[in-house]
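One protein chain omitted, others in place.
Take a look at chain A:
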């Protein structure tokens, strides 16, 4: 890696128009599946799409909500909850989904690659 490059590299995944308000969609990122949730206040969350319990790529189709003040998504098959900000599973803290910082930059939906 070029040491002079800025540490955070923002990558465009799709456009604002691809998102669904208060719900999720899924984007393809070089072999990784990223679920994108668009909440009020133009807040965008990016979280790994693979559900570790079922092994199926379904997190992006889960219902979003809040539990004890944290924004979560309920996995659609077995209903376990993952926090959108850090990916932690509330029912099984040993499990954690990968999350990416995400933002709306004009019409572009961007996530930060490490």
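We take it that a residue touches a chain if its C-beta (ideal position, glycine included) is under 8 Å from a C-beta of that chain, and two chains touch if they have at least 3 such contacts; residues count from 1.
We take it that contacts and distances are computed from a predicted model.
Missing chain, UniProt protein name, picked from "Chemotaxis protein CheA", "Cell division ATP-binding protein FtsE", "Cysteine desulfurase" or "Assimilatory nitrite reductase (NAD(P)H) large subunit": "Assimilatory nitrite reductase (NAD(P)H) large subunit".
Within the entire complex, the positions of chain A that touch the omitted partner chain are 13-14, 18, 20-23, 25-28, 31, 33, 36, 39-40, 50, 54-58, 61-68, 71-72, 74, 76-77, 79, 81.
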